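The structure appears right after this line, and notes come after that.
Missing here: one protein chain of the complex. Every other protein chain is in place.
Chains: A and B, in written order; residue numbering restarts at 1 for each.
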């Protein structure tokens, strides 16, 4: 994962993802420094240089700057960024925010992204391109920064919203939305490995368990279309339609990623509790199609319970790893209280900033190393067990779920 | 707790519950290696040898095997079993699953249970015999494996369901269900120390706080009986009747055990949140009859809060200790954030497999030792305090609540 550099000057610096401290020995001992990672859920990178306010706004889930006199760098993610990303830009660890942002501007976004992604050790990226307030890199370009492989995750609500436009423009009738969604999903590209639902942001996760009938879908579509005609935004937010979309993914036998828990200020977090999905998960279970609960914090124990009792349910900590910084060590341990090791996956949920890939990877390696090493030190499991679990969680579970070769 | 063995061969091996590692010193230092345990909530043992799929299905709360290529042994409970149960079968710690299951088959279930229970250090078993998809050992036989004492916990819903059969067969009228339940409870055996409610699995815990009147019970019974006559299973699931049953226990002045939180895939976990019981607990508080919240995970902090603010409310971590393996160290510390030390109890919730008794006991001893020793090391409390707390939690609280001699 080192970069080839010139002779002399800052380029000689090794940009490996970790330095040495108490957790570092655990990383080394358990081979987690350079174990390959599959990032089963992330987003593209921004294609331009950023101002400091823009950078800060993309760093966390806050929707505006903190109170006067405060900075979003004074948070776990801010400290983690200074610690782990600064060396990749040839700065000493813990460089202050001003120095970091100056150096970042000096290098330019493309070089920064190349360095950060290259140092992350991520080999495969499953990219949800469904949220793009501005154009971001697609899966292939993104993976190119790391010399890796890019795959696609299709956002279900976008398919439905495109079909709604077709209804609005008279290209299809209101009763054809269901068929149109199914057809679009059938026409997916070969690089599509999963679908994703953002129902948590819209109607919440208390969705109908049973697969809605086409008649029910048509009725809900009619209501929705009328709302849009009445002036509402083209933004799906109907529980029946969200459930229908998830069932479309199941019927196409594509793994279904579902946003759960933690997100930004648009969210009503209480409606993102994964236990609200219990009925739907029970109904999907016999199909054996994989369901992947994303982020889950602060309901990660609840999500892990679901991953234990339903054979097809999996989880990750996604966005929460980055945002909780060093605190992610505790989250990983809690998710692994109940979740079988074959059901827990790595993702960064990185969005726009290359930093979020390196941070997600580094913090995940460190948290997993701490968890595994503590058990080995306590003779609770063997080093061979630890190594096998690490491989499952870092890559093999994702390879199995998404049928990656 | 050692077993008497023959000369030579594997029987010479000491089957004590713990070996030595970082936590072990704490166990030894604080006398927790062989402190007697009262298991205030468990189930019987299976009376036959098991296939691997059968064994795995009884090990965790999952309702079916994991995805192809995974095994339920790759989980905290699987690792803990290999670590702590293998030595009791004369195998090295961390023996692989195949070796473990072969040795288990070789010894036969009776010898295996004798070894595992003998090594657990549990002296008293309070047995809920209310869930028996197949015949399990009763309290006396179970305790016999450990040379201990067996007591009975009566499942309230079974009494009501038997009374429903009496209604259906015309032996009693629909208005007599309440009296019949009370009479059955009054006729209990001398070994009965508590009643138990599984309302969490049925109607959920949002139960009426006030004691239902006999008229309300009769109306609810009528509805229920009509459902059964209409083809439904004889399975109580009415909030009024669940509340009535709990109040029957209270009026009989028997400690009331209530399933809370964690369980298998049949459960709607959100409805098992103990805070839903707040009104009912507030109504019961003046009676001073003990209420025992079982398992509680992931709502153990909520349960501990209830145990702090209501003088008659207690909790355990039951099933969650076994299933979270080494992670149980953290759970015990969290339950003891708010719960007074006089309100926290030990149980295994072991079911069918002798392994679950040894695991529950070993993990509980270790987690409690870690909690107590860390405080002593930090000079937060004294070794004498730690020893007193250990005795309360391991046995004396249960002796007080159930009036055990």
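Here is the rule we use: a residue touches a chain if its C-beta (ideal position, glycine included) is under 8 Å from a C-beta of that chain, and two chains touch if they have at least 3 such contacts.
Keep in mind that this is a model prediction, so the values were computed, not measured.
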| item | value |
| --- | --- |
| Given A:269, A:283 or A:383, the one touching the chain that is not displayed | A:269 |
| Contacting the left-out chain in the complete assembly, out of A:76, A:175, A:192 or A:382 | A:76 |
| Contacting the left-out chain in the complete assembly, out of B:33, B:172 or B:275 | B:275 |
| Among A:117, A:276, A:331 or A:358, the residue in touch with the chain that has been omitted | A:331 |
| Absent-chain interface as seen on chain A, which is shown | 19-23, 60-72, 74-76, 79-80, 82-83, 93-94, 262, 264-265, 267-270, 297-298, 323-327, 330-331 |
| Sites on chain B contacted by the missing partner chain, in the whole complex | 273, 275-276, 278-279, 282, 285, 288, 290, 301-302, 305, 308-312, 333-334, 336-343, 375, 377-382, 385, 388-389, 392, 400-401 |
